[in-house]
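All protein chains of the complex are present and in place, except for one that has been dropped.
Should a chain be cited, it is by its letter among A, B and C, assigned in written order, with residues numbered from 1 in that chain.
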Amino acid sequence: MKKIAIITSGGDAPGLNAAIRAVVRTANYYNIQVIGFKRGLKGLIENEFIPLDARVVSGFLDKGGTFLLTARENRFYQYEYRKIAIENLKKHNIDALFVIGGNGSFQAANLLVKEFNFPVIGIPKTIDNDTYGTDYTIGFDTCINTNVEAIEKIKDTTMSHERIFIVEVMGRKSGFIALETGIATGADVILIPEYPFPLHVIVDTIIEGKKRGKNFFVIILAEGVAKAQELAPLVERELSKHGNFGEVRYSVLGYIQRGGSPSAYDRLIASRFGVFAVEHYIKGNINFMVALEKGEILAKPLNVSFGKIKKPDLKQFEVANILST
Amino acid sequence: MKKIAIITSGGDAPGLNAAIRAVVRTANYYNIQVIGFKRGLKGLIENEFIPLDARVVSGFLDKGGTFLLTARENRFYQYEYRKIAIENLKKHNIDALFVIGGNGSFQAANLLVKEFNFPVIGIPKTIDNDTYGTDYTIGFDTCINTNVEAIEKIKDTTMSHERIFIVEVMGRKSGFIALETGIATGADVILIPEYPFPLHVIVDTIIEGKKRGKNFFVIILAEGVAKAQELAPLVERELSKHGNFGEVRYSVLGYIQRGGSPSAYDRLIASRFGVFAVEHYIKGNINFMVALEKGEILAKPLNVSFGKIKKPDLKQFEVANILST
Amino acid sequence: MKKIAIITSGGDAPGLNAAIRAVVRTANYYNIQVIGFKRGLKGLIENEFIPLDARVVSGFLDKGGTFLLTARENRFYQYEYRKIAIENLKKHNIDALFVIGGNGSFQAANLLVKEFNFPVIGIPKTIDNDTYGTDYTIGFDTCINTNVEAIEKIKDTTMSHERIFIVEVMGRKSGFIALETGIATGADVILIPEYPFPLHVIVDTIIEGKKRGKNFFVIILAEGVAKAQELAPLVERELSKHGNFGEVRYSVLGYIQRGGSPSAYDRLIASRFGVFAVEHYIKGNINFMVALEKGEILAKPLNVSFGKIKKPDLKQFEVANILST
Partner (left out) sequence: MKKIAIITSGGDAPGLNAAIRAVVRTANYYNIQVIGFKRGLKGLIENEFIPLDARVVSGFLDKGGTFLLTARENRFYQYEYRKIAIENLKKHNIDALFVIGGNGSFQAANLLVKEFNFPVIGIPKTIDNDTYGTDYTIGFDTCINTNVEAIEKIKDTTMSHERIFIVEVMGRKSGFIALETGIATGADVILIPEYPFPLHVIVDTIIEGKKRGKNFFVIILAEGVAKAQELAPLVERELSKHGNFGEVRYSVLGYIQRGGSPSAYDRLIASRFGVFAVEHYIKGNINFMVALEKGEILAKPLNVSFGKIKKPDLKQFEVANILST
């Protein structure tokens, strides 16, 4: 009988528990045993684990976060600790390691492939949706829905006070969150790291909008472009040169974007990713990453995403622009 | 300057307002005028309309329902009334009619193409997601999320009372809603019109589940398979032959499935469908339906869906089965 | 060291877990041990229990349902089974039994007071808010919020189709749920068991409303007045005598009203009820029910509610009437 291990690694995202549940139940269905190491790579090093079966993962489909916990673990980047990890995996007679993680976690786990020829399977998750090689990563849809709900509330007060409002969302190097959040909330300006606008474009958009009858404005700002705290006074000062536009307020959505009960889509995709990962492994495949491509779930080499950058479609930007008129 | 008309037709779905807004703003962006006829085909016959522009559609992106209203209109199936409709369209110098609707509405509007050579563009919506030719129809994602939220509440009480519970969801001929709702809520049994189970399979699943340690059970039932009101006593009686399984309760989710503020995805897809529809029309295309295929938005002949049936992927069913263990 | 037992009894309601948590943590804080019997009175008879402490109840504040489970148990109404229950309580050296329940559960538990002089403390819960002697029962606020969210969705589709819609809510003998749901959703007619309207009043209200420019109507119906399934065709037929009012649709909200993560208010009141119950007990009081009266939490004799009926304030009805104009 085969035996696999599973970890959740890196920043958490809604849908991790759904993915764990899917891997465990699928494995059990095909008579494969599963254990979960706690706190990602840290658990591999410290041999902290729990046996998992169909009943243990019951009741987690709808829960945010990860009951296997997650943590940063820099020691894994030292060979001696990876050796300890491998020894722990072997002690448990593990045949393959399933990593629910992002780019960074896949690269770390890939060291086990390269150095010890240990089989690794990756399931992509990150609210940022910026993992190259897959059109979707677990957690993104929930994040956008959370942002939409938060910004609808902010729009109520922005509209009542006829203000200009900057909402800072997550996305250090990537604009997927800001872009989809912006289109889904009808934002007037969307600022993302891949295509940032200069200040005067923001200001012109507001001035033009006011002429066309708009009374309030919402700017969605990816954190990688600027801090809302710093951008707000700049926009306010620049606008004040062109008339009375009032104060520019801001809000940083922050950590609410990482949590919450997963959306229907994230539950479905996490479930399907998990089932696919185990079934593809059973067919004899290893060292692959599950991916969604053109609406289909398939496998790609684990290293497909390494060193690559995934960018939002410029066409989406046009859509945002047309719809904010 | 060109001028188009837009209607929402058939049963309503979350995202209709987002689609109207997208069509209107895109048309305006390209200097095309828009009017909206009220109550779908009825408004065409009765010449009830409102002029639409970028400001009028402001504030509707997040609203459920359709501010253009919708209604059944059987008179349209008589030639004389279609002639009146065409005359009204010509009176307003309309160059093309944009119909946000389902299969039935597209077939009705297609009569204007066939009989009067009048250009029609279709944008698919229905919470059922059963329009052939497109992987997605506006409203489906919101519906599934609504169901998931409702069923999580029902699961609280089902679990506390250790009951068996049947939840009836929409879907007269189609199981998309039941299937995705079932996977996203971890249902124990999913009953859809395309692949209904006999009673003994339901009963066996519950008996087996109880043996494996399950204390409560949720059955998702598409309305096209049976009425929950009738199925519940049947399941209860059959189970009572095998021990004490307690009462079988049920709930019909009903009309909450059609309403609500659209989910982020429905806002995005409705927006993108609307922009695409107008831009594709501007390029000289007519009599097409917007479709999502393999993750891409494209155009198909308006009649592509006529007489065709779209079925859920059997593989999804296997996923549901594995994950309910 | 003292030791108490706790059960949740009767139909479940959001906030039960919050109340259990509060009782357990307060007891622990004052060095009192706690065990929980499972499935209400059934657990007392069958001696099914779990030891509870501050850590065990962690993570339940926000969860709907009751992790102690609940069940109907008719055997408790036979003396011999109550004797078994008392023996079980004594076996565990229990000093007092805390019952989170409604009127019926308090009456049942009171038999232990009368027959065995066993101390009982009641904490009132029921989504119906119909327990005499307290202005509020745990679960009511969540229920109303659930109904409001559901009905807002239904209003989207009702408005789009310009329909008349009947929403059946819980309340067999009591109209609190229907009344507050109706005011909070701006219902046109509210039908409750305490003050039901004859059919012609419903019909007249709709006819008058239509004259004043209303295009759609929502009727909130407490289940104790009539079945929506039966009322809808009656209203439709009667209206048809006065013109074309279209179809009358209906929906039964059903079990979603019992579940869900408790609202902020239910978490607070359940927490405060639990703390008060234990602190009041520590001061030497027994056989009381916690109550909210005029904004204050206090104790009343356990039997205060027996045989009494709590009715909604007629003034509320006037408010509903004025606001539906």
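By definition in this document, a contact is a pair of C-beta atoms (placed from the backbone, for glycine too) under 8 Å apart; a residue touches a chain by one contact, two chains touch by 3 or more.
In this text the structure is predicted, and so the values were computed from the model without any measurement.
Visitor: Using the touch definition from the header, name the shown chains in contact with the chain that isn't displayed.
Guide: For the complete complex, the undisplayed chain touches A, C.
Visitor: Considering the whole complex, which of A:33, A:66 or A:174 touches the chain not shown?
Guide: A:66
Visitor: Per the definition of touch given earlier, which of C:38, C:163 or C:267 contacts the omitted chain?
Guide: The missing chain is touched by C:267.
Visitor: Looking beyond the chains shown, say which of C:5, C:22 or C:206 touches the absent one.
Guide: Spelled out, the listed residue whose C-beta touches the missing chain is C:22.
Visitor: Consider the whole complex, including the chain that is not shown, and state which of C:62, C:115 or C:208 touches that chain.
Guide: C:62
Visitor: In the full complex, which of A:82, A:214 or A:258 touches the chain missing from this view?
Guide: Of the candidates A:82, A:214 or A:258, A:258 is in touch with the missing chain.
Visitor: Residue by residue, what part of chain C touches the chain that was omitted?
Guide: Chain C touches the missing chain through residues 21-22, 25-26, 28-29, 54-55, 58, 61-62, 135, 141, 144-145, 147-148, 152, 180-181, 183-186, 212-214, 261, 263-265, 267-268, 271-272, 275, 293-296, 316, 318-319, 322-323, 325.
Visitor: Which parts of chain A face the unshown chain closely enough to count as touching?
Guide: Within chain A, the residues touching the omitted chain are 8, 11-12, 14, 16, 39, 63-66, 69-71, 146, 150, 152-162, 165, 249, 251-252, 254-256, 258-260.
Assume only the chains that are shown with their structure count from here on.
Visitor: Please classify the inter-chain touch graph. Allowed labels: line, ring, star, complete, other.
Guide: Graph shape, chains as nodes and touching pairs as edges: a line.
Visitor: Select the chain at the greatest separation from chain A, using centres from the mean of Cα atoms.
Guide: That would be chain C.
Visitor: Using mean C-alpha positions as chain centres, tell me how far chain A is from chain C in Å, no decimals.
Guide: 40
Visitor: Taking each chain's centre as the mean of its CA atoms, how far is chain B from chain C in angstrom?
Guide: 34
Visitor: Can you tell me which residues of chain B touch two or more of the remaining chains?
Guide: Counting only residues that touch two or more other chains, chain B contributes 152.
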